[in-house]
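Here you go, one structure.
Missing here is one protein chain; the remaining ones are kept as they sit in the complex.
The block that comes next holds subunit A.
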């Protein structure tokens, strides 16, 4: 055991001396996080809806027509000013850019609805309305749907021979039914990561696969420079050397990932939640990534080959895991992607970011353990090409 830690200490000093870990494990991923943050900043959920003006032509003293403009003014997420204008000016105001949206409600709107006649609300969308315009149209459409529902209810009452007062009451209640159904908005815990959070977690996961690779590269470098034979002739088991290299990769991975998550969260304002739970995730994903290096060590004959194989695996697993952007997939493809330890890592950080703790991390941790066990098994089954 003492010799194992001697080799680990020696390897860590070597990696610090040649600055390779510093460069590929810390500097490059942080730089990439910065670049990607600039690139994708337009997608950030912190974008606020801008104040808008609606040019509306609404008949005076028409209660259901007023409900439409009232609904627009009641949008909490955005400041909406409804400016009443004559019907023939609605299109011009909107075309001139004075209003984001124009609405024209015809005269006799309420009587028409309650009597079951066909009526029509005209919407005019201005140029460059963007997301605000979409919200206004959506709310208007929803309000009209509710009023239509009221009209349908009134028509049904009329068919039953109800008196006009009763029909008016039914129409009001049908139009207001939406107020009685409370829509509780929430998000599943594993989708709580912000886009910046996903960026930081994804880059940390992606470059972890490079960082742990320094262990296996060290192993193959020992073979190439001839020192492996000497190490194996030392009074220790051959497995000690392999274990020391794996432990070196593991420690480098834990340090680099923890560093990237910490610095990344500070630089980009991300909160990953409970520190202990995040630490458990980091250990899990680094262990899974380290186990992958055992397979690489079997496949590659030289350190150069190992570097290439490791890079390919890192990019594939990193991208599939959502290191740059989420990969939309369904069916078996989605299942395969879900079994990726980087995807599990990002999902796990989503859970902790949403307030989850270790007890909620069962699925991601299980995926990591399963991935690690599979890699170890595969590494035992395939022949060692470098030793052959």
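As a convention for this text, a contact is a pair of C-beta atoms (placed from the backbone, for glycine too) under 8 Å apart; a residue touches a chain by one contact, two chains touch by 3 or more; residues count from 1.
Following the convention adopted for this analysis, contacts and distances are computed from a predicted model.
Colleague: Leaving aside the chains you can see, what is the UniProt protein name of the one that's missing? Options: "Glycosyltransferase family 2 protein", "ABC-2 type transport system ATP-binding protein", "Formate dehydrogenase subunit alpha" or "4Fe-4S dicluster domain-containing protein".
Modeller: "ABC-2 type transport system ATP-binding protein"
Colleague: Looking at the full complex, which residue from A:227, A:311 or A:335 touches the chain that isn't shown here?
Modeller: A:227
Colleague: Touching the absent chain in the whole complex: find that residue among A:70, A:86, A:130 or A:238.
Modeller: With A:70, A:86, A:130 or A:238 as choices, the missing chain is touched by A:238.
Colleague: List the residues of subunit A that touch the chain left out of this view.
Modeller: Looking at subunit A, the ones touching the missing chain are residues 2-3, 6-7, 10, 14, 17-18, 225-227, 229-238.
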